[in-house]
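Submitted below is the structure of interest, expressed as structure tokens.
Missing here: one protein chain of the complex. Every other protein chain is in place.
Order of writing sets the chain letters: A, B, C and D. Residues in each chain are counted from 1.
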Amino acid sequence: MSDLPALLVVLPILGALVSLLAGIRLDRSGWYVAAATLSVQVAGAVAFAADGLSGAPGSYAVGDFTIPYGIELLVDGLSATMVVLVAVVALGVLAYARHAGPRSNRFYSTYLLLVTGLTGMSVTGDAFNMYVFLEITGLTAYALVASGEGGRSAVAGLKYLLVGTFGASLYLLGVGYAYIATGTLNMADLSAELAAVGYASPLVRASFAFVVVGLFVKVAMFPLHTWQPEAYAGSPDSVSALIASLVSTVSAYALVRIVLTVFTPEFLEAVPFARPLLAATAAISIVVGSGLAVAQTEIKRMLAYSSVSQFGLVVAALSVTNATALVGLAIHLVGHAVMKGGLFLAAGLVATGVGGRSVSDYDGLGSRMPAAAAAFGVLTLGMVGVPPAIGFFGKWYIVVGTLEAGAWGLAVVILLSTLLTLAYFARLLERMFFREAPAGAETGPADAAVADGGEGHDVGSGSSADSGVSLGMVAAVLAAALLAVGLGAAVPAYESALAPTVEVLLS
Amino acid sequence: MSSSSTADGDDEFSLGNGPDRPYVESPIIMATVRIVAPFVFTLGAFVMFHGADSAGGGFQGGVIVGTAILMIAIAFGVGPTRDWLSASMLTALVVLGLALFMGIGLAAVASGGAFLEYTAIPVAHSSKYGIELVEVGIGIIVSVTVVGLFFALAAGHSNEDDEEVEQ
Amino acid sequence: MTPVEWAVLAFVLGSALATALLRDVLASIIAFAAYSLGIAVVWLLLRAPDVGLTEAAVGAGVTTVLFLLTIAKTVRPASDDLFVDVDLTAAGVSALLVAALATTLSALPPVGSSSTPVATSRVTNYYLENAYTETEVENAVTAVLAAYRGFDTLGEAVVVFAALIGLLVVLDRGVLA
Amino acid sequence: MIDVLVDRAYFVVAFLLLGIGAHMVIGDRNLVKKVIGLNVFQSGIFLFLIASAYVTGASAPLLSEPGPYVSPLPHVLILTAIVVGVSLTAVALGLIVRIYGEYGTLRADLVSEVSDGE
Partner (left out) sequence: MTDITSLRPLAAVLVSAVAIAPILLSGSRPNVRESWTAVAALAKFGIVVSMVPGVLAGDTYVTDLGSFLPGARFALEADALGVLFALLASFLWIVTSSYSIGYMRGLDEHGQTRYFAAFAASVSAAVGVAFASNLLVIFVFYELLTVATYPLVAHDETDEARSAARKYLAYTFGGGVAVLAGTALVYWLTGTVAFTPGGIEGLASADPMFARLAFALLASGFGVKAALMPLHSWLPDAMVAPTPVSALLHAVAVVKSGVFGIARVVLDVFGPETVGNLGMGLPLAAVAAFTLVVASVIALRQDNLKRRLAFSTVSQLSYIVLGLAVLAPTSLVGGLLHIPAHGFMKITLFFAAGALHVETHTDDISDMAGIGRRMPLTMAAFAVAAAGMAGIPLVAGFVSKYFLLIGSISAGQTLFAVALLVSGVLNIGYFWPVVYTAFFESPEETDEKPLISGPLGGRLSWGRAAVADPAADDHAGADAVADGGGDAYGHEGGHDHAAGWERRKWTGGESTWFMIAPILVTALGSIVLGIVPDGAVFLRIVRLIVAGATGVHV
């Protein structure tokens, strides 16, 4: 069991290989391989979390080489959270993807490799190893975005690739600076060595700046978010849900890990530009992201800009660097992943059911697709932060954390973000439930679980042949909505389980 | 390996502006490649296997082996080369390469060690041989990938099978 | 710094500039191949033969072939101009980047010094002292690559694999065909 | 001042390569040249790291040869990074081939114009 950190990274690779091999003989077998792999992955992740969320943080040395000479994997509350999140969301989206497609075996191979990349980013305790997994994540995400039909997904994929690689390269440059200053790459070791070099060193400061800006690109903070709207809107629904809920989330986790474990809160204290860089970017992203979301007419683009805004909250929590805000950050990462993934799936469900991808297509959805509309509504309110949905809990901790830190401006922005979020979601609620469907609109299935073979004239969908609404698709969306509401009950237990990790991160 | 005529446009490969300058069989190039390719191939294998003690390794060796196959493909046409190296074989090879790498890592786990702890494997000089095998695994992955990337790019997007896209 | 080093560096810079400025894509690709060869020589000068070999095989070899293949599959836009028009925004951003980097220059250790943190770090020395006894491999680069940082290398292999599968996904191609 | 530059000529070149690469990625309108620029940009980072390992008069880290040696770690990192780079390049080129198939152009501005309309 103690080898779980490495095995959880390796398992999806094996799944990807099996999926590819199976594809030689059986054309549509990839889904089953992926489902089996991810089921085991979820079980393993839960076992891993039992380790990480109980007691003090631990670590695992790959190859049993002495740390810092070998690569260290981290077993703590935060990495456990991410590993479980990745496994569960990937499995959930898979349930959706079975019918929604794309369906080729190579697609599922790539899908599993993305899970490997994300899991690797979550567990690694080595700055360069993080780069490698960052690139696995990136490469597979680019390919998955472009797995849709039509030129739009290819353009989105290429744009994502160019901007994303630029961001990853900046991260590598930052790691290079840290390495040149210290001669080591292990995160914990780097932390001690960087402190020894002194936070006044231009090398250390440049390292921080490049790493943070590089990861800002991956997290999609304004104004480095440019890849995101197209990448989310241009990809197939399953892919946009998976990427929107996981890639930015795990990148944000990487940012937290690097800032806190490598540079430490003392660095933020000592270097005058560090904290304002985080706080200002966060505040701008929250406000401008919401503003841009309001201006969108396409649902998936709107959700993408919403992510820009929501990750502003996460970075804001990071910038104040205290225990309360950090708990809020973790909760918000999980909550946002579940809700945003669910929203993208719901958007896909709607597009499949009634064939609409723009805001005006949601008129009268409440009567056309009651289940999808209800789930969409619940997730929307969760994003706004209406209790008892999980979105409220993260926001509460983050607000209290900013107050404890005396960051008044940030507290105000975060509180106002509720209204900003409302600004772009309320109009959807109104359209779904308080407008008549346009005359002549295709009536969706009365019971959404019945596949009625609605016309799939959606550009992004991978398979357009018979894209009706399937049970798995509805189930995935409803599960996300239920999770969004139900996760709140786990918050107190989670907070105390996370406490040892938080203490170590902040020391 | 035959150098059958390449009348079907799908297999055309040329430097320059696409089908304006279709692939032309060149006896000189073909003869040269016939002689040089085995040497390049051997060089690649050498680099692959000797990474442990001198410069080089699985990655470099793999690229060189891959390049040897590219030479063949350029000389004799992409289509025939692709038929020669069947898709299933390439797939199986690349899977084998990665499986070899992970298998060694997992063998260490099975022997009670950590992942990739070569010395845990109960074989004499397990570290050296383990590393060699890993290098070979990488070499296989890389050479197949180089060839696969080339074929895939040469074939282009599947839509183009139906429609000739040209300016 | 020997004259050879100066010459190679000048060649690298010149070919990089040519790559950037030549409007014709084919010319740019050829300049890039030359650039890669130049960089490979730099790696050799810096006592990194493994990297040099890789760069020669990859940069000048595979990458160039892939680029050529791409323009064979697409288009090589004809133009009368020899050079591209410099985009001012991009030039400004790049200049800012270089300026930011330049501020760290004096803080960087001189190249070739034996007292840099990299050269004196315990990680470097541990590898040089223990690599052979622990891994039975004489090439320290291979030892670090496959053993100490074997997890990185597994990731690297996965990246290669992912590129292959990803390209098939992107091009909507069946299994390697 | 001159000494600083001379001692760090490799770094200076690395920074310039980063600048040239960034300019190509951001400014060039041809998609293929953007990808070439990405390669130049990355090799700037490679040079930055490999140069940091160099020790005048030391030999390559082949332990069969007499020391002193340069540090092997940056070499390992860059080997990995080069592989990552070529992998990314391949996928990028695949995307370009496909985009050309859809839109018949490699001009970034035209492509985004056309694809926005979808």
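Keep in mind that, in the parts below, a contact is a pair of C-beta atoms (placed from the backbone, for glycine too) under 8 Å apart; a residue touches a chain by one contact, two chains touch by 3 or more.
Computed from a predicted structure; not experimentally measured.
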Visible chains in contact with the missing one: A
Full-complex contact with the absent chain, from A:359, A:415 or A:471: A:415
Which of A:399, A:428 or A:481 contacts the chain that the document leaves out: A:399
Contacts of chain A with the absent chain, listed as residue ranges: 324, 381, 384, 386-388, 392-393, 395-397, 399-400, 403-404, 411, 415-416, 418-419, 422, 426, 429-430, 433-436, 491-492, 495
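In this section, only the chains that are shown with their structure count from here on.
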Pair of chains joined by the greatest number of C-beta pairs in contact: C-D
Between chain A and chain B, centroid-to-centroid distance (C-alpha), Å: 35
Averaged-CA centre spacing for the pair chain D and chain C, given as whole angstrom: 5
Computed distance of Cα centres, chain D from chain B, in Å: 23
Shared-contact residues (touching 2 or more other chains) in chain B: 53-55, 59, 87-88, 91, 94, 98, 102, 105, 115-116, 118, 142, 149, 152-153, 156-157, 159, 167
Multi-chain contact sites of chain A, meaning residues that touch two or more partners: 6, 10, 13, 20, 23-24, 62-63, 128, 132, 135, 139, 142-143, 146, 154, 157, 179-180, 183, 185
Chain A-touching residues of chain C, taken from the complex the two chains share: 100-101, 103-104, 106-109, 116-124, 126-127, 134, 147-152, 154-156, 158-159, 161-163, 165-170, 172, 175
Contact footprint of chain D on chain A as seen in their complex: 128, 131-132, 135, 138-139, 142-143, 146, 150-152, 154-159, 161-162, 165-166, 169, 172-173, 176, 179-180, 183, 185, 234, 459
Touching residues on chain D, where the partner in the complex is chain B: 60, 62, 64, 79, 83, 90, 93-94, 97-98, 100-102, 104
